[in-house]
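Of the protein chains in this complex, one is absent; all others appear in place.
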Amino acid sequence: MSETHKEHPSPTKYVQIAIVLAILTAIEVALYYTEDIVGALAAPLLIVLAVGKFVIVVGWFMHLRYENSLINKFFAGGMILALILFAIVMIERAVGNFI
Amino acid sequence: MSDAHAYPHEPTGVETRKLGFWIFLSTEILFFGTLITTFLIFKGRDFPGIKLTDVYDIPFTSVSSFVLLMSSLTMVLAHNALETNDQEKTRVWLLATAMLGAVFLAGQIYEFTEFYHKGFELSTNIFSSTFYVLTGFHGLHVFIGVVLLLALWGVGQRQRGLSLNEGMNLEFIALYWHFVDIVWIVLFTVVYLI
Amino acid sequence: MTKIIEPKKQRNIFSRPSSETGIWSWITTVDHKRIGIMYGYAAFFFLLVGGLEALLLRIQLSQPDNNFLSAAEYNAMFTMHGTTMIFLAIMPISAAFFNYLLPLQIGARDVAFPRLNALSFWIFIAGGLFLYSTFLFGTAGAPEGGYLDEEVSRLASAPNGGWFGYQPNAGLKYSPGTAMDYWAIGLQILGIASLVSAFNFITTILNMRTKGMRLMRMPVFTWMTFAVSFLLAFSLPIIAIALFFVTFDRQFGTTFFLTEGGGDPVLWQHLFWLFGHPEVYILILPAFGIVSEVLPTFSRKPLFGYPAIVFAGFGIAFIGFGVWAHHMFASAISPVAQAGFGLSTMIIAVPTGVKIFNWLGTIWGGKLTLNTPMLFALGFIGMFVIGGLSGVTHSVVPADTQQTDTYYIVAHFHYVLFGGALFGIFSGLYFWFPKVWGRMYNETMGKIHFWLMLIGFNVTFGPMHWLGLQGQVRRTWVYAEETNLGFWNLIVTIGAFILAVAILVFMANWIYSRRKGEKAPFDPWDARTIEWSIPSPTPVWNFSKAPEIKSLDDFWHQKYGEDEDGRAVRREGTDELLLKLEEEGLNPDEEIHLPSPSYFPLILAFGLPFLGYAIIYKSVPLALVGVILLLIGGFGWGTEPLEEEFETSEENPDAKESSTYE
Partner (left out) sequence: MQIKKFLKTRHLMLCSFLFITACIENAPLDSLSPAGPYARTIDDLFWLTFWIAVVIFFIVQGALLFSVFYFKDSPDKPEPKQIHGNNFLEILWTIIPVIILASIAVPTVRTIFDLAREPEDALKIEVIGHQWWFEYKYPDFAITTANVLVIPEDTPIRLEMWSNDVLHNYWVPKLNGKRYLVPGQKTYLNLHADNAEEFWAQCGEYCGLSHSKMRGRVLSLSQSDFDSWVMNQQKNAANDLDQNSLAYEGQQVYLNAGCTQCHVIDGVWDVQGEQIAPNLTHFGIRNVFAGAALKNNPENLTKWLANPAQIKPGTFMPNLELTEREIEALIEYLGTLK
């Protein structure tokens, strides 16, 4: 079948991406230890970093960037659906039957 | 897909097996989503007894997270090598990936036993239960991944070598492996860091 | 008679199965049609079993304070009835239709992954047998510290927590013994089967369509298969994890859903219904698809508002994910959540209404042939609307707090499940009977079946509305004489037996017509979709030549044009066209490669129940057996080429001839 996706990056590019990932991880761990200093910002920052790593791996290593939009739709669809449903469940369980 | 029979199709431009595999991965999101949701719901609650923060060892887990992250690199390099049909390199990177995965698993097993000895057991409290089921489910995925990688490596030893066009091939295992890695990216943050 | 090229003999751990007839050819088959047929028979068998359980329930309830069944038996019976009907009867019957028809409707030679298809069938069988083995090996009893007057009979040694297994009642403390473990693990296995088939159907629909079969030219049944597959793919993982938790709670002392250890019983309700509500649309959408094929055919008109029906189907599937908490209106949820879910539930009525009105638009002004499939399709509309409207009365939250857990709910869901899903399924069974068997069913018996069923159905489930509003609570083994519910309960029981007779008529018709029915022409209904453009029974290779699709309802447009009034006129040369199609269909002029049969799906599938037993009985040997079966299956599968390699005829001059199967 016809593979219509664009050229994949080169090994050097991959190594560079990995280095970025490693740095992000280092920042995460650093954030954890400096939580007292960073304060309430730590949790959101950690989430942002995790999302960043997530996107990098999915986009480059899994080649989703280079993939047919159909696949993108499925994956994003699954993500969004899961996020919405589970957010509702979590909120509902957190407030109990009081609101 | 081999073009043994040229049965005409309405093309979507995506290879059939790859499509199926991505759909599988989309549903995996729901699997882990349910687990993470449960974990978060209970994380916010009061529960008696020992907590994860009493037993865990962030430097250790950071290192093993790093190992798993790097295995994604070796995986993608293996994939890249096969795209240029460099069998030798492919096998090396495959084996490296499997080894890194195994190191991660070993780390997790070590960590679990440590926790157990410190009294953080499966049924100690609701938090420990969710912790073990969540990370254990991920560990199972890693384990399956390692088995698949080794199997693939074994197949690669055969004369014909590996190919991107047939069989349960490297591309899918690579996708699977990266997926397992991104799940850990989320888990590491959600379970350990926050 | 035609030539089929033998696949190249592979060297493997097992020699590849090669028989083309007889039992082994069925067991190792990867042909979507045979798998569909097997799915159908197995599911129908479970329908009978579930119906038998319903009859026992009804006998017990035929009079107040009856003692026909013990409480333990009654509870096991309704749990198994609900579980069987939903997971072992309606879902797999729908899968039977998907399997058989999907490739035919999109002009494909098979599904995308034939062996995966066989796998999902065998996992379904393995799961069903596993669940039902509870009657042999399972145990159940009084809650910890409670007393029973008599021993628990075999009949009562089955899961007894209700089909949604609410926690903590279904936990180990309140449901001791192994029966509920059979339930949790059994559903887990069945879930895998459906999940696998969902991946398969989605990819099949996306990638195996024949030339010109654009998405908006696909038959509605195919569309509904597509929607159902998405529902399955995104809802089953949730229940799978929830069942994991249950198994852990019961086997390994965790407390996910048990308050004692800080768990949350309401979380189970959320997780179950997050799956459970999409599940009910999984049950109904195939029937929507079937009637969308039957109505236009017998009205001799195109489907009214095809795009509207398609989008409405996806609308239902999508909104269906956002209404789950309407099963929890009386549970511990907040008024805000009640209001939100009440509204989202009401919204579902809109796309469903669009479908109903479009079907009415289809028959309006048509030329209706009132034969059995058509009668069932029309009955479907009538009965489903009743169930749907009672559903809307549930969505009115305060009213639902009166109705919930009463027979009013039981009435609602039987109207949508039986009057909806099952009527649709019967319609489809008659409609495609000639295509599958090459013979016609008996029309008179079919009509008798329909009328008996319509009457029996309403006598059975109609009064349940009233019973529920009069206060009969569901899942009650006995009710008090003073509640004055005896009379209508007796009527309901009588209705259930009328239904049993109707089903016997159906079976008689089936068995008789299968053997002795008239030979069916390949297009007996003057139908619209391309599965009717090939011979009946369908040849193994489906299409001799990939058809090229030029429009929606392509086959019809090959046969008919329109005059200036917009009325259908048969094209000249249609008769010759049909003759040619039949001739071509039977004698493909090219060599056809079909995927070869395989043992491995079967082996892989039967590893799972062993793992299940291993968990229940904490037995390492059983676990080993399971793992070994999985490994053999998996490894064999992996080394057996995914896509068959064929030798060309030059290399294999004495290619064997084979014919279609019976």
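Letters A, B and C mark the chains as written, and numbering starts fresh at 1 in each.
Throughout what follows, a contact is a pair of C-beta atoms (placed from the backbone, for glycine too) under 8 Å apart; a residue touches a chain by one contact, two chains touch by 3 or more.
Nothing here was measured: the structure is a model prediction, and the numbers come from that model.
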Q. Which of these, C:25, C:139 or C:169, touches the one chain of the complex that we don't see?
A. C:169
Q. Which listed residue, C:288, C:479 or C:532, touches the chain dropped from view?
A. C:479
Q) Per the definition of touch given earlier, which of C:302, C:524, C:588 or C:638 contacts the omitted chain? A) C:302
Q: Would you mind spotting which of C:24, C:252, C:357 or C:635 touches the chain that isn't drawn?
A: C:357
Q | Contacts of subunit C with the absent chain, listed as residue ranges | A | 70-72, 75, 142-143, 145-149, 161-162, 166, 168-169, 174-175, 259, 264-266, 299-302, 304-308, 330-332, 335, 338-339, 342-343, 346-347, 349-350, 353-354, 356-358, 360-361, 363-370, 378, 381-382, 385-386, 389-390, 392-393, 395-406, 466, 469-480, 482-485, 487-488, 562, 565-569
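Throughout what follows, only the chains that are shown with their structure count from here on.
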Q | Of A-C and A-B, pair with higher C-beta contact tally | A | A-B
Q: Can you check how far apart subunit A and subunit B are, centre to centre, with Cα atoms defining each centre and the answer in Å?
A: 15
(Q) What's the distance between the Cα centroids of subunit A and subunit C, rounded to whole Å? (A) 37
Q. Touching two or more other chains, which residues of subunit A qualify?
A. 70, 78, 81, 85, 89, 93
Q: Could you tell me which residues belong to subunit C and also touch two or more other chains?
A: 206, 234, 264, 267, 271
(Q) Residue numbers of subunit B touching subunit A in their complex, please. (A) 1, 11-16, 18-19, 22-23, 25-27, 29-30, 33-34, 36-37, 40-41, 44, 58-59, 62, 65-66, 69-70, 72-73, 75-77, 80, 83, 174-175, 178-179, 181-182, 185-186, 188-190, 192-194
**Q.** Interfacial residue positions of subunit A with respect to subunit B in the complex
**A.** 1-4, 8, 10-11, 14-15, 17-18, 21-22, 25, 28-29, 31-33, 42-43, 46-47, 49-50, 53-54, 57-58, 60-62, 67-68, 70-71, 74-75, 77-79, 81-83, 85-86, 89-90, 93-94
Q) Which positions of subunit A touch subunit C when the two form their complex? A) 70, 78, 81, 85, 89, 92-93, 95-99
